[in-house]
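Apart from one protein chain that is not included, each protein chain of the complex appears where it belongs.
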Amino acid sequence: MNEIKTLPSGQPRLELTEMRRITKRFPGVLANDNVDFDVKSCEVHALLGENGAGKSTLMKILYGMYHQDEGEIFINGEQVKITSPTDAIKLGIGMIHQHFMLVDTLTVAENVALGLRSSRPPLTDLDLVSKRIIELADTYGLKMDPDAYVWQLSVGQQQRVEIIKALYRGAALLVLDEPTAVLTPQEVDELFVIMRQMVNDGYALIFISHKLHEVVDISNRVTVLRNGKKIGTRPTSEVTKTILANWMVGHEIDFITSTEAVQRGEVRYKLECVSCDSDRGTQGLCDVDLEVYSGEILGLAGVSGNGQRELAEVMAGLRKPTSGKIYLEGENVTGYDPEKLTKRMLSYIPEERMRDGMIGDFSVTENMILREHKQPKFSNNGLLKLKDIADHTDRLIDQFQVKTPSQKTLAKSLSGGNIQKVVLARELSRQPRVIIAAQPTRGLDIGAAEYVREQLLEQRKAGTAVLLISEDLDEIFALSDRIAVIYEGKIMEILNRDQATREKVGLLMAGVKSEEGEEVVL
Amino acid sequence: MKKMYKILALAMVLVFLFTACAPKEEPVVEEPVVEEPVVEEPEVMEKLRIAVVSPSSINDFAFTQSIYDAMIALQEEYGEDVIEFVYSENMFVVDDAAAAIRDYAASGFDMVIAHGSQYGSSLQEIAPDFPDISFAWGTTVDTFGIPNVFAYEAASDEGGFVNGVMAALMTESKVIGVVGPIETGDAKLYVDGFVAGVKATDPTIDVRVTYIGSFSDVALAAEAAETHIAAGADILTGTAQMVVGAIGKIQEAGGYWFGTQADQASFATDTVVASQVYHWEVILKEIIELRSQGILGGQSFIADLANGGQVMSFNSEIDIPADVMAAAEATIADIIGGQEIEPFEMEQLSIAIVSPSAINDFAFTQSIYDAMIALQEEYGEDVIQFVYSESMFVVDDAAAAVRDYAASGYDMVIAHGSQYGSSLQEIAPDFPDISFAWGTTVDTFGIPNIYAYEAASHEGGYVNGVMAAMMTESKVIGVVGPIETGDAKLYVDGFVAGVKATDPTIDVRVTYIGSFSDVALAAEAAETHIAAGADILTGTAQMVVGAIGKIQEAGGYWFGTQADQASFAPDTVVASQVYHWEVILKEIISLRAQGILGGQSFIADLANGGQVMSFNSEIDIPADVLAAAEATIQGIIDGTIVIELP
Partner (left out) sequence: MISDLFTPTVLLGILASGIRLATPYLFASIGEAYSQRSGVLNLGVEGQMLLGAFFAFYIAKLTDNLWLGVLAGMGVGALMGLAMAFVTINLHAKQGISGIGFYLFGLGMSNLLFQLLVGTVETVSGFPRIEIPLLSSIPWVGNIFFNQNILVYIAFLLVPVSSYVLNKTTLGLKIRAVGQNPEAADSLGVSVAGVRYFTVIFGGTMSGLAGASLSVALLNVFQQGMTAGQGFIAVALVYFGAWRPWGVLAGALLFSLVNGLQLWIQVLGIPIAPEFAVMMPYILTILVLTLSVSKVRAPAALTKPFEREG
């Protein structure tokens, strides 16, 4: 008879949680196909797979948000039924969603107390809740102000509120759904510290990710899913990144880099001392000078929220600069709207591809001609040339390998990678002079991301001027001819690829000019 | 069938009861004696045996009596030895009548008279079986093309017209009632002629026609007469045998009756002025003449004034004014001389109303709704048909409604709201055959099919102001208006002028709340006035119901306008200026009848009765105030008071 071990909170541990032969079907898709998965206390079990591999579905089943069509769940050998998040919470299962489930107008304490039985109904007992939050936070060396409003907190702090929320509810098993996607490298390190301590305390953690190095870094065991099927489960110590990558995509992949030398041409796009406001009315860009040459990829590195979005929008004509001048091939295009810039062959791959890049309720075909529907090749005095458009779409679907059931399929029902391929097809097929690519591979699986990168390199070869905005330093280093670093709306410095090191760029991203030589851990 | 017998028997009993109860005026009621056919030796003229089948009794003072009298007249002329006749009366069951006709034909009568238009189809079957016998059928002009059927009819519209002319000259109340049976045949002809005669003489007279739906329901005819009398009629007429009930009622009321079909003077000697009497013997003589030439049928005859088949009989016991007699004689002469009688037809008029508030708003919209009801009462619901769209405060919606009504064929569309003007200006030219009326305004835009109407609401406002000035104790009076424009402004200005003319020291405070519908704000404006010392309030538009309640609570007085608001707060509303748009609408209707579809504007004022001051009898208005109000009204009407508006 095993002695029941408890967590520091006094909750019993979940020694072994098993999901057996889980199958889940969505209309037209087999999301999970007979998947076995288990997690023990005192371990981090990484769940690895490309987007759409079925990782989130499997975990949402465990958390009671979906119901499996087949298969059972066992906790410590006993079968359990989980029909709602409430059931999961009762069993000691918590989940940290990729999109935080926090109400930003409420305080930390209110967020934690929400949905819990108060000790003195019908009133709330926020004072008691606050006390307990501080106790829990102290256990893991976290600083937390229970009375702070969530909107006042940084992304990393909000994630900790999510963790506290789960722990407060007695979670002994925590599912972390892509928890690092929104964090800076430093915040990732801090998260890992917390995770390691939790494992030592007896928690069971499930870590969902598609970033290989993080998986290798943090997990004890790793399970790979591909196309809804389990490929395998191994102790992390027994696998390498390459093996995992092969399992994920099903074939050997190489990291593409820009090796081919291309002769840089003339200045295509130029910003002179451009400033603009942000959405909140504060300064978004401050005196930005930037030149993008024909036949080069200029990489823009920076921590998210330092003016990348504003810069992209100013360059695409979506945001009006408050001062400064913009030139496209020598012509002053300051204040031009997107339609005029379109005519001058500027292409824009927006960061929020679902929101700004396409219309979800339009078909693939319609999305393909969003930018050029007024051109004579697609319309005749306002009437669409449907036959020509269909032919054009067929060519692009073929050329850009878009996986879609038909031309008529609504864009929103495509996977993330295919949506981005539609955007790329639309933006790149028109032989643009300038491309602004904002976070073009974010959220894409490895295969799709590689495809996007290849396409950008193709454009460089064709002599197009490319601005690549990315928060993925690996990507910046792999593709860029020059690297510009943005911090608080200012361009810190522009480095040639051969002068740039990760340390240098990292310091610049943190706002430290290289001369000052402060040490920054990346 | 059994039931029919019972009903008729009951009707007959009623007739006798009634005649028995009537004042002893020596009614000449012959006992229905079936005379034995007297067989005499043939002399100069060929002996003629005639059988008459008729639906009512021979002494019905009406239809059957007319043929009976004709037979008697024939006998007198040719001698009883030549004209031998039998009759079957009360044959209201057509099958029974048909059997009688066949029996008479089979038993060798020379001629069978089927005296009832309902006997037609029976005759059509019977006549061909007896080709040697003549049949006569009335009242109709149709012989079915059968060679042994004669048809006869009376031009009863002629006598009706004469009666109408006389009635029009003799009525004092200018209201005349008609009691008809069913709107068909001889009865319709008479009634239409009568109405035409009245209208030709004096179109302003109100002729109200009721058809009671029965030839025999004496009680209902009496009731119809009572209704006409209650509605102000002093002269009645009617046709068919059930009218005896009606004659008694008008006699009781001291009015006059005009009769038809038979001389009804003997029935009520002090009441029946004139009767159109049928003299079928004129027709029958022609028929007898033709028979003697061997012609057994195939021709039709009309009894009229010219051929003496109709005769006007004037009651000598009544002192008919000379000019009436002269007019009657002249009319008869004209008709004989060939004057056509144009049946007067009140044009059927379908009217649609679009108004901004609800029909029971105690104010603006209710005033037009009440006017339409008044018109319907006057002309009859069959003549004036109206529909309405209320609460059309969104002008675009109202415009759509106006256009819909115009497009769906209404004769006239009333846009009852000054805000509808520009919409009407666009719509009216698209429907040139339809009349539009727009109020309240004086502007027709120069469009030929728009009438404009307005109320001189400052007049009633002035009268209210005079009264309020005399009744206030605090010397502070409050006014709750909607928006400073149009009718509301006119009323308020008139009211203020009336107060100031009476007592310039009185403080009249005017608020416009900016809404026609915000009851709560109107109430609050009233509260404010009361707090500022007002003990009398007035106001206009439909939201004032809130204000009336507040002044009622405070124990003050209210003066109303647009509709009679006394019923809403009987202890508070002293007087109301009431709009009677029907005065204007009647003018518009008579213009329409002349083919004028618009282009004129009208003002309802105290002088023309389009505005009436209604004083609340439940409030003890001091005599001097009432006298001052009456004097003010008179002064406004005769022009001695001129209201100075700002």
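Per-chain residue numbering starts at 1, and chain names A and B are given in the order in which the chains are listed.
Here is the rule we use: a contact is a pair of C-beta atoms (placed from the backbone, for glycine too) under 8 Å apart; a residue touches a chain by one contact, two chains touch by 3 or more.
Only a predicted model underlies this, so the values are computations on that prediction, with no experimental measurement involved.
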Where B:S391, B:Q419, B:S474 or B:Q600 are the choices, the one touching the absent chain is B:S391
Touch as defined at the start, partner being the missing chain; which of B:P203, B:P429 or B:G514 qualifies? B:G514
Residue touching the undisplayed chain, where the options are B:V499, B:A569, B:L606 or B:V625: B:A569
Contacting the left-out chain in the complete assembly, out of B:N90, B:Q251 or B:S357: B:S357
For chain A, which residues lie in contact with the unshown chain of the complex? 26, 60, 65-66, 84-86, 89, 95, 97, 99-106, 110-111, 113-116, 118, 121-124, 165
Hey, which chain B residues sit against the chain that's not shown? 357-358, 360-362, 391, 393, 478, 483-484, 509-515, 517-521, 523-525, 527-529, 531-532, 542-543, 545-546, 549, 552, 567-569
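The rule is short, and it goes like this: only the chains that are shown with their structure count from here on.
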Chain A and chain B, separation of their C-alpha mean positions in angstrom: 87
